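Left out: one protein chain. Kept in place: all the others.
Order as written gives the chain letters A and B; numbering starts at 1 within each chain.
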Amino acid sequence: MILSLMFFDMAYWFYLITAILYIGNWIFRRDWIGSTATVMTFIALFANTMILVARTFESGHAPFSNLYESMVLFVWAMAIGYLVMEFKYKVKVVGAVVMTLAFIAMIAASKLPYRFQSIERLNPALQSIWLEIHVFTTFIGYAGFAIAFGLSIMYLVKNRMEERGAKVSLIDSFPQSSVLDELSYKCIMWGFPFLTTGIITGAYWANNAWGTYWSWDPKETWSLITWFIYAAYLHARVTRGWRGKRAAWLSIIGFLAVIFLYWGVSFVLPGLHAYA
Amino acid sequence: MEEKQNIENETKGLPTPILVGIAVAVLLVIVLVVVFGRSEKFKPVDAGMQATEFTLPDLKGQMKSLKDYRGKVVFLNFWATWCKPCREEMPSMQEVYTTLMGQKFEILAVSIDKDGAEVIEKFVKEYGLTFPILHDRKGVIKEVYKTTGVPETFIIDQNGVIAEKIMGPRDWRDERNLKIILELLKNGPKSPEEYKKGKRQKANG
Partner (left out) sequence: MEKIEKQEVKILQTIGDKIWAFFNSLKLTLTVLLSLAVVSIIGTVVEQGKPLEFYAKTYGERISSYVLTLGFHDMYHAWWFFTLLVFLAANIIVCTIDRFPQKWKASLEKRVDVAPQFIKNLGNSASFTVNTINGGDVFSVKNRVIEILKKKRYKIKNTDVSDGAAVFAWKGTAGRFGSDIVHVSLITILTGAIIGSFFGFKDYISINENETVNAPKSNFQVRLDKFWLDYYESGEIKQYNSQLTVVENGKDVLSKKIWVNEPLKYKGVWFYQSNYGMAYDRIKEARLVLKDKKKNQIIGEPFVVKWLEPFKIPGTNLAVNLAGFVSDFGFDEKTKQIYPRSPEHNNPAIQVIVYDNEKPISGPWLFLNYPEIFATIPNTNYDLIFMGYQGLQYTGLSMTKDPGTNIVWIGSIIMALGFILAFFIFNKKVWGRIQKAENGVDIYIGGMINKNKIMFEREFSEITACLKTEVTQK
């Protein structure tokens, strides 16, 4: 168990450095800061991957069985998603927002009580490959929504500046609002099918384990709420009067729903889904 | 997406090899510090380790510290009123306490209940417990001791070193479970290595 916790500690610091570098790149606009930031992201991602690998060997099952492990997976997916985006679209300014979010997630994971960090045996209900597929796909979805969240905030800021014709140098370096809009759409185009797959595989697992694929428990219901919000986003983009700003707000509210779904439901509401 | 805007290609700054050198050095430092400097903090709290000092209020609000009991064998038990195995264990703990009354032995039962002291008071009255009950309402100390559930018990020797860690409930009336406590009372504290060896033997036997 110690190995995975050590890798977590390393990844924690690496992600902090990564976030600082991207913010530095945004403020000072030096090529070398930007390149170092990208390299650092790879290093952090490697350490992150090693947490998952070590965890798998230590526990004997897929490394997403509780809140701590799933946070590690979430950050991992965010880092990969961001790197792909940076590679295709060269938008390092976005890294300042996204990698900061990733580091915040690492902080949250590190604050979890010890019992989440220790290895626990899977109880009978959790021993199913459908569970593993369910958790995996859901968290890829969350990562997509997280990046879209960052992009939507940037969109609203940039859009405001463009409307007013103002010139704020820090925001000038943001990509154009139309680009930010399309990039957040792309992220949700990944996030939404993965979330849907997550909901459906979760239902399939529930059906195998307990005989009901849907029981309106708070976790299931909140995943549906999140789904409704992002479905609204997808339709808002093709509805007059709802493109642009309102759609961006839906993306932001959607991610707040994701946060509640992920953390709030386990700690604030009672129910079956107390673990992950 | 090409950033057509104002990113000046300023190559002012340190030359590449030095930058790479600095980066590698920083990374190495982090890795080494984590692996060698901080690895202790990842290990679970177990036999052979020094029991961390703490101070907690009892049910009357008086603060009690672990160091107040240095020189005695301390039975540190983490429990909660809502935990069924804890409730089953308590009567046997009370019996041990009464039996060993007069010897240099103390039970500190730390409750992690998030509710107020009244709930615990009720429970203590119902079970007729006479040993000190401390309240770790915020759960800080249970994190320090890295407990993963309740009940968890740490037998701490006269020097403040953890002699044994027990996860889960025990029937403390059973002599076999009391062995380490009775040994410590009779012969005094052992060395930390002996406690670690004892743990390994238990795991293999």
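Operating definition for what follows: a residue touches a chain if its C-beta (ideal position, glycine included) is under 8 Å from a C-beta of that chain, and two chains touch if they have at least 3 such contacts.
Just so you know, these numbers come straight off a predicted model, no measurement behind them.
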{"item": "Residue in contact with the excluded chain [from A:Phe8, A:Tyr22, A:Phe136 or A:Trp190]", "value": "A:Trp190"}
{"item": "Contacting the left-out chain in the complete assembly, out of A:Phe57, A:Trp214 or A:Trp263", "value": "A:Trp214"}
{"item": "On chain A, residues whose C-beta touches the chain left out of the figure", "value": "121, 123-125, 127-128, 178-179, 182, 185-186, 189-190, 192-193, 196-197, 200, 203-205, 207-214, 216, 218, 221-222, 224-225, 228-229, 231-232, 235-236, 238-239, 242, 257, 265, 269-270"}
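Operating definition for what follows: only the chains that are shown with their structure count from here on.
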{"item": "Separation of mean Cα positions, chain B and chain A [Å, integer]", "value": "33"}
{"item": "For the chain B and chain A complex, residues of the former touching the latter", "value": "1-3, 5-13, 16, 19, 23, 26-27, 30-31, 34-35, 38-39, 42-44, 139, 143, 146-149"}
{"item": "Chain A residues touching chain B - in the complex, by the definition given at the top", "value": "1-2, 5-6, 9-10, 13-14, 17, 29-32, 36, 39-40, 43, 88-93, 113-115, 118, 120, 169, 172-173, 175, 179, 183"}
